[in-house]
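All protein chains but one are shown in place.
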Amino acid sequence: MKPARFEKIIIDPITRLEGHGKIIVVLDENKNVIKAYLQIPELRGFEKFLEGRMAEDANIITPRICGVCPTAHHMASTKALDDLFHAEPPPAAKKIRELVYNIFMLEDHALHFYVLAGPDFIVEPTAPKEERNILGVLKKVGDLGLKIISVRRKLRLINEEIMGKVVHPTFGRPGGISKPLSEDVVKELKEIIDQALWLAVTTENVFKKIIETNNEVAKYLKSDIYREETYYMGIVDDKNRLNFYDGKIRIVDPKGREVAKFDAHDYLNYIAEHVEPWTYVKFPYFKTIGWRGFKDGIDSGVLCVAPLARLNVSDSMPTPRAQEAFEEMIKFMGEKPVHYTLAMHWARAIEMIYSAERIKELLEDPDILSKEVLNIPTKTPGPIGIGAVEAPRGTLIHHYESDERGILTKVNLLVATQFNAARISLDIDKAAKMFVRGTEISEGMLNMVEIAFRAYDPCFACATHAWPGGLKLVVEFYDSKGGYLGKKYLDANFTTACNIN
Amino acid sequence: MSSEYEPKVLMFTCNWCSYAAADLAGTSRMKTPHNIRIVRVMCSGRVDPQFIIEAFAQGADGVIVSGCHPGDCHYMEGNYKALRRMLLLRKLLGQLGIEPERLRLEWISASEARKFVEITTDTAEKLRKLGPLKPRLDYVRKIMEEVVK
Partner (left out) sequence: MSPKVRVALYWLASCGGCEESQVDAISDKIDIISNLEIVFWPVAMDFKKEDVEKLPDESIDVAIINGGVRFKEHVEMVKLLRRKSKIVIAYGSCASWGGIPGLANLYDINEVLSKVYSEVPTLQEKGVMPRPKSVTNEGMEIELTEVLPMLLPLDAVIDVDYYIPGCPPTPETFLKALETLLSGNLPPRKSVIGASTRALCEECPLNKTKPDKVLIKEIRRIYNTKIDPSKCLLVQGIPCLGPVTRGGCNAKCPRVGSPCIGCYGPLDKHIDYGAKAISFIASILDLNDENEIKKALDNGIPDPAGLIYKFTLPASRLKVNLKRGEHK
């Protein structure tokens, strides 16, 4: 009697997001999905090699964690350094930092919406793979696409003027920033701010239009397949309104009730990490509940961060147009917290609107032209400095410890996407169980699994994403004891090699 | 093992002072350790930190840089430059796992043949105790060869 055989389908690589991820889908002999795993083979060891470094080098080194959101790391790091060196930045410096930060949030969200995720819903998730990419998006939206690329580029150039470099900024200092704003750059910003707001509102309209046209994405927007009832976390101001740059970290439970609201300094009371041996990414969770495994619900410590989570923990938006958009989304989705993963895209567009409005507000503040942008630290540094911001992909915490010379002795980093790692696993597992079935596993089916992943806009993004091509798969065969039997390659049609004798 | 190990020492000597001292030690038939390989430079200020790092990378167990006493440099400032470089380099080498004692900076004038002998003898002895550097370099080389296979 032949032993039962398991089949593994490995989606490698997953596309239009974090580079080296793999999704491993395990099927039993009846072709039912037993489980899908997300594996991340990435490790560089920043927490270790920052030890022994001058603390002020941290905001230069940590942006190299991510070249897509380097500004987030630079900002969290600089705030941790403010803390470590006991230097309070002057009000103008904080405003300039927040200004630059919102420009960054806006252009980064735009990148994800159009280039990474866009092909799935602007074109179609099961469209031919040749169309399902940025070229397909540009074809569908025409010159609009070129204008979007151009506005985004202009915003990045402006930020580069202020921060030194747009990839790996260098202007933050403990106690402020290195140099005041020039009148020229403020003028440039004022000239482009309407285009920035246009970009944000257009993005919201694009998404709303897609829902109206009732295509595949709209169908799944309110489906239980892409739904997890987890805890949500994000930074809010003292009125429980969204703020990317500063505030308190708030956690709400799956019913929307506040269960924690704390200063970043107290994060260790609320956040812990779990390790699995089959992946390099760690899984942070809500410590008060504890790690109960890969499941959602009020009894599981699995957290969610990033746009949808931020909107879920906010009572309102601080700016008017964003508030309108926020109310509209909540009403349409019919619940708060919104648990439907694909609403992440909508939330992202709403955050773009908030960013644009916030930039406009800050531009009107005469303080941003102040020359008082740095309070040089005078006290002995250390022992601890902690800073947190909302990165595009979620809450980001930098924790530094140093000696009295300001040399780092210990570092801990909780990096945005990590907080979503467990929930992403839940989503792809569910999607795999729903979509991957039968003797013919189509490429479109597998893309529906990837859609679950993309909504979170995981850490890495590469803008010229999605070019034509079919998914090629490796199918590995195992016996019921997990012993390896061999592998087969599927061709572009995926109709062969799925029959197991 | 340590009784078989004889340290390899590279010694940069400046032409005007230290090399002359080495020469004098030789002609005076003073007993100098055989571990020392001498490289004559015009001035201790000529010694580029790249030479020293290269020496260690190629298996030197110790390096001595020797020049004129402060104030006596044939080129006025050269030995001060050497002093600053060696102090900073020693700090760096410490971070790379190379014990600071492996890099010496000494002032030896042309007539100080005895000092030359004392320093070289003392260096050889200290390095014998510290042990060879090569096994650590070999370990790294092995890793790299494994990777490329």
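Per-chain numbering from 1; labels A and B assigned in written order.
The working rule: a contact is a pair of C-beta atoms (placed from the backbone, for glycine too) under 8 Å apart; a residue touches a chain by one contact, two chains touch by 3 or more.
Bear in mind the structure is a predicted one, so any value in this text is a computation, not a measurement.
Within the complete assembly, A:M163 is the residue of A:A72, A:I122, A:M163 or A:L221 that touches the hidden chain. The chain not shown here is touched by just one of A:K35, A:K190, A:K219 or A:K255, and that residue is A:K35.
Across the entire complex, the residue among B:H34, B:H69 or B:K91 in touch with the chain not shown is B:K91.
Check A:H274, A:K336, A:K360 or A:K433 against the missing chain and you find that the one touching it is A:H274. The omitted chain makes contact with subunit B at the following residues, 48-50, 52-54, 56-57, 70, 80-81, 83-85, 87-89, 91-92, 95-98, 133, 135-140, 143-144, 147-148. For subunit A, the residues touching the chain absent from view are 6, 8, 12-13, 15-16, 19-20, 24, 26, 34-35, 37, 39, 41-45, 47-49, 51-57, 60-61, 64-68, 70, 81, 85, 129, 133, 146, 149-150, 152-153, 156, 160, 162-168, 170-171, 173-175, 178-179, 268, 271-280, 282, 284, 287, 291, 293, 374, 376-378, 381, 399, 405-407, 412, 414, 459-472, 474, 478, 482-484, 489.
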